[in-house]
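Only a single protein chain was left out; the remaining protein chains are all shown in position.
Take a look at chain A:
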C-alpha cells in the first residue's frame, strides 16, 4: 500500500495532438502542449518536427520517452517524488499497459502509479458509471462503451478522423483555391501608422519543411476552429453553393473568405466519403472503410449485451476538442434518433463548460487521484518490485 496523501500526484493525459499534465486536485491541467518532438541534428543546422505517434501506440516509440521527459521538465518536478496517474487509451492491450508501467517505474522511478482508461474517466466525470463515450480528439475518434466502470473491449471502435484530419482537409481545400498560408515565423508585421500594417518577409535559413508544415497547420487549425460548424443535415454541394462567405484574417493581414467549406469540412465526421470531393485529399484510402459518427455509435452499442443497450443510447457522452464543434451534439442526436431502435430514448450529453468537455479525461483523473479514499489503491514501487509488472493488471484492471 502506498500512502500518497502528503504529496500531490501528477496526472498525465498523453493525447495524440496535445499532452495534458498537472497536479491532482486542480481544476484544469497546468501544462497543455503539442505532442510534437523537435529534434536538432548536425549542430543545430536543422530542426525537424515530428508528430508524436498517437499515445495509443506511443509506449513503444522512442519519442514517447522524449515527450514524457520534456513534460516532466516543463512541470519542473522530480518524478521520483510524485505518484503518477496515467490516462490510457481505452483499447490498450495488457502488453502495452505493462510496458507503460515498466517505463514509469524503471526510467522515471515513480513511487506509485495508477493507470485509468480515458473513457472511464470521462464517464465518471459526467457522473455516470455506464455510458457510451464518444471521444473525438486531435488524431482520432474513439467510441467506447463503459459499464459499471469497465470498458467493454468488444464495443470499442476508432477512426482516424479527428481534428487533425479536418485541419488537413481545410488546408488542402484552401490550397486548391490558391490560398497560401504563410507560416507565422516567416514574416514580421509592423504598425507603420495607426491601423496600418506592413508585412516584411523574413528569411530564416535552415528551417525544415516539416516545421513549415507544422506552422501552417497551426493557422489552418485556427481557421477551422473559428469558422466551421456542423451542418444540420447531410452536406450537399448544391444546397450550400450560395451560403454567405465568412471572412477570416490570416496572420499576415491577408483576408480570405470561406463559404461552403465551413459546413463541408465538419461534415466529413459524419460522412467520410465526402473526403473524395476535397481536392488533394482523394488519396485518403480509408474513406470507404471508415464509417461516420452515427454509424460508429450504433455499431458499438449493437456489440453490447441487449440489457444495457437502452441505457447506452440514453447516455452518450461527448468529449475531446473536436467534439466541441458547433452543432455537433445536435446533429449527432438527430441522426441517432432516426436510426436507433424505436424503444430507445436517445440522449447525447456534453458538458456545457468547454474546458470540462475538452479536458474531461484529465479532470476526471485529477479528482480521482486527489480523493482521500483513493490513496490506498496506488500500485506502489514496492509492490512492483515484489510482485512484478504483471500485477498492474490486477491493481488497475
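In this section, contacts are C-beta pairs under 8 Å (C-beta built on N, C-alpha and C of every residue); 3 or more make two chains touch, one makes a residue touch a chain; residues count from 1.
One rule holds for everything that comes next: contacts and distances are computed from a predicted model.
A single chain of the complex does not appear, and UniProt lists its protein name as "ADF-H domain-containing protein", one of "UDP-N-acetylglucosamine transferase subunit ALG13", "Uu.00g138520.m01.CDS01", "ADF-H domain-containing protein" or "TBC1 domain family member 20". Shown as candidates are A:181, A:346 or A:367; the residue that touches the absent chain is A:367. Contact with the chain that does not appear here is found for just one residue of A:127, A:253, A:341 or A:388, A:127.
Checked against the full complex, the candidates A:148, A:338 or A:386 give a single residue touching the omitted chain, namely A:148. Although one chain is not shown, part of chain A still touches it, namely residues 114, 116-117, 120-121, 123-130, 148-151, 311, 314-315, 349, 351-352, 356, 363-364, 367-368, 371-377, 394-397.
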